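Once you've had a glance at the structure underneath, I'll fire off some questions.
Heads up, one of the protein chains got dropped from this complex, but the rest are sitting where they should.
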Amino acid sequence: MEAKQYIGEGWKHAILIIGAIVVMLPFYMMVSMSLKSQQEIQSISGGLIGAQETQTFPVCVKTGYSEETCTMKPYQYNYWFAFEKAPIPRYLMNGVIVTLSIFIIQVLVALPCAYALAKLRFYGREFVFSMVLFCLLIPVHGIALPLYVMLAQAGLVDTYSALILPWTISVFGIFLMRQFFMTVPDELIDAARMDGMGEYAIVWKVMLPTAIPALLAFAIFSVVAHWNDYFWPRMVITGNRDLFTPPLGIREFRGGIDSDEFGPMMASIVTVTVPLIVAFIIAQKRFIEGITLTGMK
Amino acid sequence: MGTISLKNISKSFGSTQVLNNLNVDINDGEFLTLVGPSGCGKSTLLRIIAGLEQQTSGDVLIDNKNVNRVRASERDLAMVFQSYALYPHLTVRRNLETPLRLRDYNAFERLPLIGNFSPSKKEKTESINQLVNKTSETLKISELLDRKPGQLSGGQRQRVALGRAMVREPVAFLMDEPLSNLDAALRVHMRSELSELHNSLKTTFVYVTHDQAEALTMSSRMAVMIDGNLLQLDTPQEVYDNPSSLSVAQFVGSPKINIFKGTSDSSGTVSFLNVNLKRKSSESNTDLHIGIRPEHLEITNESNDNTFSGIVAYRENLGSDIFFHVNIEDGSNKIIVRGLPQFTHQISNGSSVNIKRVSDKALLFNQAGMRVQFTNA
Partner (left out) sequence: MHNSKAHIWFIAPAIILMIIILIFPLFLAGGISFTDYNLGNKTFEWVGLENYDKMFNRKTYVKMIWATATYVIVVVPISVVLGLCAAMLLNSLRFGADIYKTIFFLPVMATLLAMAIAWEFTLHPTLGIVNSFLANGCGGVREFILGFHWLPWVDSQESWYAVACANNMDFPYWLKQKNTAIWTVCFIGIWQAFGFNMVLYLAGLTSIPRELYQAAEMDGAKSTWEQFKLVTWPMLGPTTLFVVTITTIRTFQVFDTIEILTKGGPSKTTYVMMYAIFEKAIQQNLTSIGAAITVVFIGFILVLTFFQRYVIEKRVHY
C-alpha cells in the first residue's frame, strides 16, 4: 500500500514537472535572451546564460559610443543599452502613476457608496444597487470605442486623464466592498455614532480600517489589471512617449524582429515585467488569496 | 449477524498516541456507546471500525472475519456523521438511493442513458424504490423525498442521515455524535427515537458521544474512554454504581460525584471529616478518596457523628430537585447535595446546614485513582 502510494505520487510529480516546464518555457527564453549575445541567440547556443565573453558590440559603436564604452560582457551590455535606448524609468513611473491614481480614485468613489448601500437606509437604495449589478455586466474593454469617441470629442486623447478616467468607477469594487460591509455588525456603527462621529468620519475612521483585508485584495486585483493592461493605453496614447505605460514600452522595444538586436530588447522587456513578478513571488500568498477573494465574489 | 471485535487496537499520529491497546467485543444487536471527554480518541476508534482510518497496530474483526485490509466501502457498515454529510446537490430520495445504487447497480448500469439498456436494471430500480419508500415511512420523511438537504431543518436532516444508513440494512450502524448539532429539546427527543429504532431494527449500534447522559439513557453497554484508554466497559447502571476508577466516577453522573479526602486506619476503618464509614476498606493505613453521589447526601437538622456541616454557596433549582452547592466548614471541599423541594425550599444561599449520608453508599479510590473495595458487604 505504501509503495503503491509513492509510485502514484511519483507519477503526479512527473506530469506536473512537464507542465511546469511548458509553463516556464517563455520565462526561460526571456531571461536567457536578455543575458546572451546576439550570436548566441541566433545560433541557439550557450544554454541559459551564455559564455559571457567580453566583446565589442557593433550596434553600440554605430550608435555613436566609443569603442571602449562598447566593450563589456553581454549581460552588462544588454541591460545598459536597454536603458540607453529607451526611457525605461519613465515608463515604469508612468505605470506607477496610472495604477496608483486609478486605485486611489476607485477607493474614494467606491468606499462611501458601498457603505451607503450596505448600512444606510434611504429611498432608492434598491434601485442604486440593481444599477450596480447591471453595470457589473459591462466589460469596460467592450465599450472602449464609444469611450474613445467621447474622450476624443473632449480633446483628452494622449493625456494622463485618458489613461485614468474610464477606470475611476469600479462597479466591482463597490460590489465587493458592499458585500464586505454587510458582514460588519451594525453595533460597530451605532457605537461610533454614540461616540459622536458623523457619517463621513465613520466611513474613513471606522469602515476603512475594518475593510483593510478586502481592500488589499481589491488593490492587488486593480493594480495587476491596470499595470498589465495594454488594450486601453494602446487605444488612447497614440504617439507621446512621455505617457507610455510599461506595456506600451514593451511594444516599442519589440520593433522589427529581424532587424534589431534581441539582447537589449529582451533586457528591457524583463526590466518592465519584473517588478510585478517579484512582488508576486514575495507576497504570493496574499496575491493568490486576493485573486481568489475578488474572483469568487 | 453483527459482531465487531477490536483486538489490541493502537493508533498514533506521529509521536502522539491517541489509542492505547484497546480491546472491545461488541455483541450482535447491541447498542454500544463509546463515551468520553473530547479528545479521548473515541471518534478515532469509530473511524477505525469504519475503515476510514487505519490502526497503527491490532486487528478489527467483523463477524469474526479480519477486516484490516478491507476498505470502508466493503465492510458493509453504515455511518451517521456528526454533520450528517448529506449530498447537498441531491434530493432526499437520491441521497437515500445512493448507497443502494452504488452497491446494486454494476458499473455499466450506472452509466447515464446507455445504462438503462441493461435488462436487470429495471428490476433493481424497483427494489431500490421499495426500500427507499419503506425506510422513509419508518422515519416519517416520506413527504420530504423531493426536497434538497438545504431545505430541511436540523432534525429532518438528522432523519435523512439515519435513513441513508438504514436503507441498505448494514451489519452495524456507526454513529459519530449524531445528536450534537441539534437543539437541547430535540436532542432529548431523538434519544428515545434512536432507542426505539434500535429496538425495532435489532442491529448492532456503535454510538460515539461526549455526553454521558446520552450514554446512560440509550446504550445496552457503554465504554468509557479517557486519554486513549478504555477504562470501563459495562452496562450503564453498573458503570454508574460501580465505576472502576476515580476518572470514570467523575465523568459519569450529573451533577458530578462528590470526592472527599479521607484515610483508613490499621483496621481498615475509613474516616473523613468527622464521619466514619461502617464498612471497612480492603486497603488499610492509607490515604483514600471517598466518592459519594449527590443523591446519597441529604440536608438534615440532626447533628451527630454521621453528619458534617457547611454553608450553602449556591442553590440550583431544577424544579423536581434542588441541588445545593455547599462549602464544607473546614474549607477543604465544595460539594453538591440533592434536596427535595418540599423539604428544602426555605434554605437560602448563605445558610449554614448539616449534611448526612442517606444510604450507606460510598465509593473508595486509592491515591492512584483506582477503585478500592470494601471487605464486608
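So that you can tell them apart, the chains are marked A and B in the order they are listed, and the count of residues begins at 1 in each.
The rule we apply is simple: a residue touches a chain if its C-beta (ideal position, glycine included) is under 8 Å from a C-beta of that chain, and two chains touch if they have at least 3 such contacts.
Source: prediction; values computed, not measured.
Student: Identify the residue among B:Ile4, B:Ile62 or B:Leu77 that touches the chain left out of the display.
Tutor: Touches the omitted chain: B:Leu77.
Student: Check the options A:Leu35, A:Ala86 or A:Ala110 and report the residue that touches the missing chain.
Tutor: Candidates A:Leu35, A:Ala86 or A:Ala110; residue touching the omitted chain: A:Ala110.
Student: Could you tell me which of B:Ser10, B:Thr98, B:Asn242 or B:Asn327 touches the chain that is not displayed?
Tutor: The single option touching the absent chain is B:Thr98.
Student: Tell me where the left-out chain touches chain A, residue by residue.
Tutor: Output for chain A: 9, 12-13, 15-16, 19-20, 22-30, 33, 41-42, 44, 108-110, 112-113, 115-117, 120-122, 128, 131-132, 135, 137-150, 152, 165-166, 168-169, 171, 174, 193, 198-200, 203, 224, 227-228, 230-231, 234-235, 246-247, 250-251, 254, 257, 262, 266, 269, 272-273, 276-277, 280-281, 284, 287-288, 291-292, 295-297.
Student: I need the residue numbers on chain B that touch the omitted chain, in ascending order.
Tutor: 50-52, 71-74, 77-79, 81-83, 85-90, 98-99, 102-103, 148-150, 164
Rule of thumb we're sticking to: only the chains that are shown with their structure count from here on.
Student: Could you please state the distance in Å, as a whole number, between where the Cα atoms of chain A are centred and where those of chain B are centred?
Tutor: 58
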